[in-house]
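Apart from one protein chain that is not included, each protein chain of the complex appears where it belongs.
Order of writing sets the labels: A and B. Residues in every chain begin at 1.
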Amino acid sequence: MRSLSKAVALLLAMILMAAALGGCVPGQKKETAPTTPTTPTTPAATASGPKTGGIFRTYVFNPTSLDPAFWTWGSHITRMGLLEGLVRYDAKLQAAPAVAEKWESNADKTVWKFSLRKNAKWSNGDPVTAKDFEYSLKRVIDPATSAGGSGSYQGNAEIKNAEQFRKGEIKDINQVGVKALDDYTLEITLAKGNATFPIRLAEPWAMPAHKATVEKFGKDFIKPGNYVSNGPFMLKSWTINTDMELVRNPNYWGKVYLDGVKMMMTAANVIAYESNEVDMVEVGAQDIDRILKDPNLSKELTQAPTGTLTSFFNLRSANPIMEDIRVRQALAMSFDRDKIVKAVGRGTVGAAYSTVPPVVATWSKEVGLGYDVAKAKKLMADAGYPDGKGFPEMTLMVSYQGDVDPVIMAVVDEWKNNLGIKVKVDNAEWGLHTKNRIELLPKETAGFFTNANNAGFPGLSAYFAGLFDPNDWGLKGAQWGEFRKLQTDPKIDASQRAKLLEDFKVANASPEAKQYKDLLDKAGKETDAAKQEAIYKEAAKLRDSLAYVIPISYINSVRLIKPYVKGYAPNAFLLGHPLYWNDLWLDK
Amino acid sequence: MAAVKEPLLTGSNAEREVVYAEGYWRRTWRKFSRNKLAVVGAVFVTLLILAAVFAPWIAPYAYDKVDYTATYQGPSASHIFGTDELGRDLLSRQLYSLRVALLVALGAESITLAVGSVVGAIAGYKGGLADNILMRITDIMFAFPSFLFNVVLVAVMGRGMITIFIAIGVTSWTGLARLVRAQVLALKSREYVEAGRAMGASTSDIILRYIMPQTLGPIIVTLAFGVPAAMMVESALSLIGMGVTPPMPSFGTLIASGQRYILSFPHLLIWPAASFAAILLSFTWLGDGLRDAFDPRD
Partner (left out) sequence: MLRFIAKRLAFMALALVCVALITFTLMQMAPGNFLDIQILSSSLQTDVVSSRETIGRWEQRYGLDQPKHIQFFRFMKGMVTLDLGPSFQYPSLDVEEIIQKSFPVSLTLAVASVLVALIIAIPLGILAAVKQNSLWDYVAMFISMVGNAIPAYVLAVFLMLLFTLKLRVLPSGGWSEPKHMIMPVLALSLTSVAGIARYMRSSMVETLRADYIAAAWAKGGSFRNVVLNHALRNSLIPLITVVGPLLARLMVGTVFIESMFRIPGLGQYFAQAAANRDFPVLMTATVFFAFVIMTMNLIVDLLYGLLDPRIRYE
């Protein structure tokens, strides 16, 4: 009997131990959502001013390439401290001088002349010249450069002849509107007049690449030891998937306080912050409660809104059910964003009433459809599905490694309770998920997929340039099938294809979609900022009322920052990361 | 061996001891029931199977019932194990995870059993070229890094239970095949098999009715140990997002998401991990007991 009782005793002991550990942690009572922590005001500079020295350590996303011609999340790292463009973002995300000291344009804002400073140098001592920028911009525009991945050039920058060259209509790259007039003057010609063009040159794709290095090492030019940079830091080491170290660039013309930056690339780990191994870390919903209860940590928590939107996009389906605007609007209006965000997100997300975020527009909540269950129920009934009767089971396609984002599950639950409809959450593996988003799905599968969108550049117009366009998302199932055929047919010549696709969209645009496009054209031509904003507001209202895209939530940047880190300003367009590494200094 | 006293056939009152050979199964059962740990394991496993089968009736809540007013709660009267980030009851989710775990084990082991025993039996009995080819195939399958192979299979077939059955089944039949083959090799030259052959029994008959019953022991042991193995693989796959699809819970997903909460809401990790461990242990004890019981020695 001894061994039996021993075995049972051991098993019971394990269970009891589990009970003790699980149940005895203090403060597990029902709680209201925590009060949101405030954004810190920028502290007044200490009497002695910024100190130099120290290495700043934090987590960043995992880049796959440091070549500005490739789009990856790593491109942001090139912009943040390795490379410097003609223009940089100031604290208000407006264009400030960087390599270019000043710039001017002609009357209709189509030709821009940038005067470069004479003291900018590469890390190997070479001077930074306008020819470097001509080379780099043309290199990025040339699709052959990024044939190994997704290119970073943003077509909506509208450099003259760039799109035509990329589509193959023009064969000579020298016809593209980028020209170095002399060593220190760069002239850029645009296809359309754009008063705010310069800020586009602060983006990762507009970063320069050192010609001699690229030509010498080819694809290996991004490796530490080969990499030549013109920014405040140089690349010291890079272990893929693990970490990257930057060290101060002695040849940089401007101010740098830090000796170096160490970036970890694995998943953010709050424990590393608490053990003083990193100086800044992002915090997830699971840790917020306990941080707020900790007297020290709660002081170090900051929160800032960002412009990254999670939304539901219409699935391309042969089933016409989503083509009824009443159904779409009912769905958009029938879940309580505020309640969900508070209970589930706990401060890590903000409610999204519109596809234009509050960080760019004060009228964001105004233009959205809002939350009105009674109206939503009526719309559903009008569409023929009173209380959800007769409504087929919808599919919501997501792709999460672990559990589905609880905010999304909460929305699904609200739909079930308020509208009486059933939703199947299809959590597919990423490759399959991306395929399902593009292809036309059969009748049995209709509904939405989720996506997170970031703006390409900090500005109101970024939320209209190609994102959430009803001309794209309003295409009905059958039309999409044809569109897809046009896109993938290998027999169509490249130069013809673009025009065919464009024509197709125009021919199949609904009246509202056409109206939307006209509004955007009008806004693009408007030079008065206030008037332009009014037009965008109208366009946003129209777009949100069509509900092809249902906004759910905006990501908040919630971070723990050590008190000795100074100079941090969250970049609302990049999940709250610092704008530039050389803004930061350590007070210790 | 069981001893029995029997009267002598002559007229005296003397008795003699006659020793009857005990049946294989009888002896095995006796050895098993003497091993206390194994019995505990068996009892526990039975309880687990019952809990899994009756989960829809036992579970206090549906596994996907969301309740925002009660998110992240610790153990309480209304939620014995607490709730998760959506206010779902952890106990109910664990019960369904148990279902999933046993289903996955069942599905995967069916494939393992089917493929492994057929391959092993044919290879062992036929010998020669068939043996050679089948064993080479087994070796190739064995050389496949199983984790990678599972991941590739999930990428090809998409997430879901069937994929996991196939993935785990396909990567684990090699052990059973080798085992069955060894057994068949040892048994095929026994006298009763020769007798069967002499009587004109067909090959399949011989394999199925003469040899297989004797190999059942090791097969059962392998199957018992296969359950914890399958559960471990499923949990590893869940960790990289290739396990059972949420919102259906599995121990893998519960533990994978629970370990993020270890500092804030430890009940979300402790309960699933402890239950997982308890289940694995019971099957291991059961397996150990079975193996010792089927051991022909002593």
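The definition used in the following text is that a residue touches a chain if its C-beta (ideal position, glycine included) is under 8 Å from a C-beta of that chain, and two chains touch if they have at least 3 such contacts.
Predicted model, so just to flag it, every value in this text is computed and none were measured.
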Option from A:181, A:195, A:267 or A:374 whose C-beta touches the chain left out: A:267
Among A:143, A:254, A:370 or A:388, the residue in touch with the chain that has been omitted: A:143
Residue of A:193, A:466, A:481 or A:524 in touch with the missing chain, whole complex considered: A:466
Those residues of chain B which, in the complete complex, touch the missing chain: 37, 136, 139-140, 142-145, 147-149, 151-156, 158, 228, 232, 235-236, 239-242, 255, 259, 262-263, 269, 273, 276-278, 280-281, 284, 288
Chain A residues touching the omitted chain (full complex): 2-3, 6-7, 10, 64-65, 67, 70-72, 143-144, 147-151, 154-156, 167-168, 219-223, 239-243, 264, 266-267, 269, 271-272, 274-275, 277, 308, 429-435, 437-438, 451-456, 465-467, 472, 484, 487-490, 492, 494, 497
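Definition applied: only the chains that are shown with their structure count from here on.
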Rounded Å distance, chain A centre to chain B centre (Cα mean): 47
Sites on chain B touched by chain A in the complex: 36-37, 39-40, 44, 66, 68-76, 81-82, 85-86, 154-155, 158-159, 238, 240-242, 245-247, 253, 256-257, 260-261, 263-267, 270-271, 274, 277-278, 281, 285
Touch list for chain A against partner chain B, complex: 1, 3-4, 7-8, 11, 14-15, 17-19, 21-23, 25, 28, 30, 270-271, 284-287, 289-290, 339-340, 343-344, 400-404, 406, 409-410, 413, 425-432
